[in-house]
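Heads up, one of the protein chains got dropped from this complex, but the rest are sitting where they should.
Presenting chain A:
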Amino acid sequence: RFSHQYKNAAKASEQQARRRNEALDRIRSAREDKFDRYRQIAEMEDE
């Protein structure tokens, strides 16, 4: 059960999973930015 923690055994798959998650995060944050622009939330924060 612990073999994936030995040295860098799981590093390659971790890196790939991280890249995949980063791609999803980018989509999420671009969507949030767009929603917030409509709500003029950035302006509200500046105030």
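Note that in this section a contact is a pair of C-beta atoms (placed from the backbone, for glycine too) under 8 Å apart; a residue touches a chain by one contact, two chains touch by 3 or more; residues count from 1.
The rule is simple: contacts and distances are computed from a predicted model.
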Should one name the undisplayed chain from "Imb-1", "Proteasome subunit beta", "Nuclear transcription factor Y subunit C-8" or "Trafficking protein particle complex subunit" using UniProt, the answer is "Imb-1"
Can you name the residues of chain A that touch the chain not displayed here?
1-3, 5-8, 11-12, 15-16, 19-20, 23-24, 26-27, 30-32, 34-35, 38-39, 41, 44-45
